[in-house]
Structure formats: C-alpha cells, structure tokens
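As you look at this complex, bear in mind that one protein chain is not there, while each of the others sits in place.
Here is subunit A:
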Amino acid sequence: MTGLSRRRRLAAVAVIALAAVTASACSSSGDDTSDGGGGAYLVWDPYPQFAAESEWVSLLKKCGTTAGVTVERTGYDTTDLTNKALLAAQQGNSPDVLIVDNPVISTLAEAGALTTTDDNKLDVSAMAANLLGAGQSEGKTYGVPIGANTLALYYNKDVLTAAGVDPATVKDWTSLTAALTKVKAAGKKGITFSAIGTEEGSFQFLPWFWGSGAQLTSLDSPQAVSALTLWTDWLKQGHAPNSVINNTQTTSWQEFATGDYAFAENGTWQLANAEKLGFSYGTIPIPANAGGPAPAPTGGEFVSIPVQKNTGRYETSQKLVACLTNADNLLATDTTLSYVAPVTAVQDRQATADPKLKVWVEAVRAAKGRTGDNLGTKYPKISESLWTAVQAALSGGKSPQEALKAAQTAASTR
C-alpha cells in the first residue's frame, strides 16, 4: 500500500514537472530565433505547392550554401502568410527572408516590420519601375519583386471561329462587346471573369476601371461609371453569366475550361493549365475603352527582409535575396512559377524562349501596382469599397452610378 501511495506521489511530481517543462519550453522558444549568429536562416514563402525536392527549394538551398549558411524554408498559403508575418513581427521572431504578395508589402511596411533598401543595401536598380512601385512608399523601397503576373483575355479559338470573330479585331470595348454579341448569336457564351467580394474581385475589375481612364482616388468619376456599366450591361444582356458575382479566379477558369465560353479574364499563372485545355486557346491584352492595352494590376510576390533584433543578420539575408533575384535565378524561378520576370532583359529572354509569353510581357509592361501612386495602406479600404460597388451593381441592388457614389463616400470617410 505504501508503494501505491508513493507511486501516486511520483505521478503527481511527474505531472508538475511536465507542466513546468511545457511552460518553460513555451517561453524559451520565443527568444530562440531572434538570437542570431546561428547558421540557419529562415525563409517564408507563399508557395506551399513546392515540396522539399522542388527546383524552388533547391535554389533556396543553393543560395544558402553560397552565402555560407543553411536555409530553413516554410511555405504558407498566401492569405495565411499576411497574418503569420504580422504575428511574427509582433512576437519578434520574423523570418530572415519573407516572400509575400506585393500589396501586403505596404501593410507590413506600415507596421514597421520590414527593412528598407537603405538598411539592407539591396540593389533594386535593375527592376522595372512599374513593378517596383508596389513596394515603395514615401521614397523608400521595402523589397524587390521576384516575378510578376497580370491579367489578359484568354480566348477559345474554336468558339471564335464558329462565331466568325477574328480576335485581332478586338481592340477596344466597342469591338469586344460586338464580338460577344456575335458569339451569343452563334449560341455560345461570351465572357467569364471573377467579381467576388474579396480582393480578387477588385483585381479583376481594375483593368477595366483603369482602362476607362478612371483613378482610384475618385471612384465615382464618369469614367469609373462607364467601366462598371460595361460589366453590368454584359450581365444584363447575357454576355457574361450571373455566376461571376460569386466566381473566384479559379472557378471562372473552370467555366472557361468547359469550352462554352469565348473569352475569360485570367492570369499568367493559368498558363500551365491552359495547355491542358481540350481546345486551342490564344491570349490578347485586355483592351482599354479607347483602344490599346489597358493597364492591368500587377500581381506577384516581393522578396523582403523583415526587421530583426540582431541587425548583423541583414548582411547574409541581403546575399540570399541578391542570389534569388539575379538574372539567371529569376529566369529559372519565374519559369517554374509561370511568372514574367521583373527585369527587362530577362523578360526579353523569356519572350524569345516562349513566344506565347509575348502578350504577357507586354501586359506586365503596361501594368500598374495597386498600392502605387502613393496610395499605400489607403488601397485596402479603396479596394473594399470598389468590390462592394461592383457586387452591388452586378447583383442589381444599385445602379453603377449609385454604387460607385456610395463606394467613394465609404472610401473617403474611413
């Protein structure tokens, strides 16, 4: 019996010890990473699709070896990464290198979580100015683009041929709507896009918004109303399906892949999937109202160096980033991601290697950063008002005019 009670007491001691160990483990893990000096450098990226043996990860490892350190890489889901990065900055355990979606850069910069090129001595002179814009605010640069993607119009050659439409004639909004009318008359569906009530919806609407000559600082201008009217009329006349209101870019692509649609607004990242379509496709730039390619928003990620307690780590981080963004590695990375490189010389190499990329290179050169024009952290508010207006008009709740007026009020008061 004494043995039993002793065993109980032992168990209790073990429980307490375990609790104490857990508690101390929790508290010590915090200062573990900020300690610095060690050989391991942390890299976070939004490419969870790449496994440990992928080219991307071996490139990271190779750059680490060149810089004399080991690289520990974690891939997160894009939307997850913003919150993770903010939390890590709050806890003081940010990664050494953070690769993140470009509009997030201004948010993280506002939070004081990123170093500027003045601190980390990164050379960004080779980068295309319209792409770099998304990472700049008040004259400071917070990161370097690793690759860019943007939007264009994919078309189904079979549907267009059957309807008697020559894609080369689609130069402006009038000719595009005329093409859609012909397609509808031939018994096929016109165009699909994504107008969902998230950032994706604004991203897809922006080429039309900017292509009308509108500015994000004035959401209710007559030009803006004309862009939203274009979309609303397409829905009313049956050129675009009602499901666009709830479409993500992926579901919109799935609609296009059925082969019923003549056009689809989608991005560079679908190129690999486009090869798997059961029909032949082509791409044209999104036309502006008055003709010529409309400025589409730039997508794609930035490589940034988050603030560390131990500023001595920046030197190695800078070497890692410089390695990731040198011309040859950019070409390799952007080919695997099916992105357009942020450097003009590399863009030309991509276009020669694959002529299909030519449209995309042109589109990227005409593209604009969403957070550019010194909007920075004002952009998220404006964008939320904008996608709400698009949804209100497309679902028939409000006229384009009313919807945009409400959006401008909402964006300017907050």
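In this section, a contact is a pair of C-beta atoms (placed from the backbone, for glycine too) under 8 Å apart; a residue touches a chain by one contact, two chains touch by 3 or more; residues count from 1.
The definition used in the following text is that contacts and distances are computed from a predicted model.
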Listed names "Gluconate 2-dehydrogenase alpha chain", "Oxidoreductase", "ABC transporter permease" or "ATP phosphoribosyltransferase", with the criterion being the UniProt name of the chain not displayed: "ABC transporter permease"
Hidden-chain contact residue, picked from the options A:Pro46, A:Gly75, A:Pro103 or A:Gly190: A:Pro103
Of A:Gln49, A:Thr66 or A:Asn242, the one touching the omitted chain in the full complex: A:Asn242
Which of A:Asn83, A:Gln215, A:Ser280 or A:Thr311 contacts the chain that the document leaves out: A:Asn83
Residue of A:Ser218, A:Asn273, A:Ser395 or A:Ser412 in touch with the missing chain, whole complex considered: A:Ser395
Hidden partner chain, touching residue among A:Asp220, A:Glu255 or A:Glu301: A:Glu255
Interface residues of subunit A (partner: the chain not displayed): 1-2, 5, 8-9, 12-13, 15-16, 19, 22-23, 79, 82-83, 86, 89-90, 103-104, 107-108, 110-113, 196-199, 241-243, 245-246, 255, 258, 377, 379-381, 383-384, 388, 391-392, 394-397
